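Left out: one protein chain. Kept in place: all the others.
The block that comes next holds chain A.
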Amino acid sequence: MLAKFMSLFLLGLVRLLTGAQARWHGCPPKAEQRIYFANHQSHADLVLIWAALPQELRSITRPIAAKDYWTTSPFRLWLTTKVFNAVYVDRNRSKDAAGVEQDPLEPLADALQSGDSIILFPEGTRGHTGEPQPFKSGLFSLALRFPQVVLIPAWINNVQRVMPKGEVIPVPVLCSVTFGAPMQVEPGEERRAFLDRARSAVVALRDV
């Protein structure tokens, strides 16, 4: 109940501040299993892309949140689990009780296994130059393991102006999320080649 109220409140707030406009350029909004991957510049990215998705897709799409940031306070934990239904990913590889190194992709694989769509920021961390940093390999591994899931590149525009790194109060600036055409790993494609292609697909959406 409280989570529902919070999600409505956040939706209203995000729309008032940014317009949270979705632009479907290469694909329609469709309830198939997808991995959306986007550039990452601000904490607001997650909220923005979540708010830009239509209601039907929002409920089956789970954003990825960094465990070391989003679980450190009870409020952040509540927000990410109850409101966003986020999947946590460990940025520092941890070892389990038996001392075996955990695969940080495992929670994402579980989410995809159960049929949910996910929102991924393959840069791993927030950039501040405007140009996305090189993509990390998680996207490639997931694409190989789940070939039936559609990969959708997305460009988040302007959000770094809403809340630059280090600021806590957002300012109203119109933002948009541009969704591009689906892509997939070509047969025999190398990991680095694919990741660079995925990154340029995201960057190409900046100018459409």
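Definition applied: a residue touches a chain if its C-beta (ideal position, glycine included) is under 8 Å from a C-beta of that chain, and two chains touch if they have at least 3 such contacts; residues count from 1.
Please note the rule applied: contacts and distances are computed from a predicted model.
**Q** Looking at what's absent rather than what's present, what does UniProt name the missing chain, "Alpha-L-glutamate ligase-like protein", "Phosphatidate cytidylyltransferase", "Hydrogenase expression/formation protein HypC" or "phosphoenolpyruvate--glycerone phosphotransferase"?
**A** The record names the chain that does not appear here as "Phosphatidate cytidylyltransferase".
**Q** For a quick check of understanding: of A:8, A:144, A:171 or A:193, which residue touches the chain that isn't displayed?
**A** The single option touching the absent chain is A:171.
**Q** Which chain A residues touch the hidden chain?
**A** 17, 19, 21, 23, 157-158, 161, 164, 167, 169, 171-176, 178, 206
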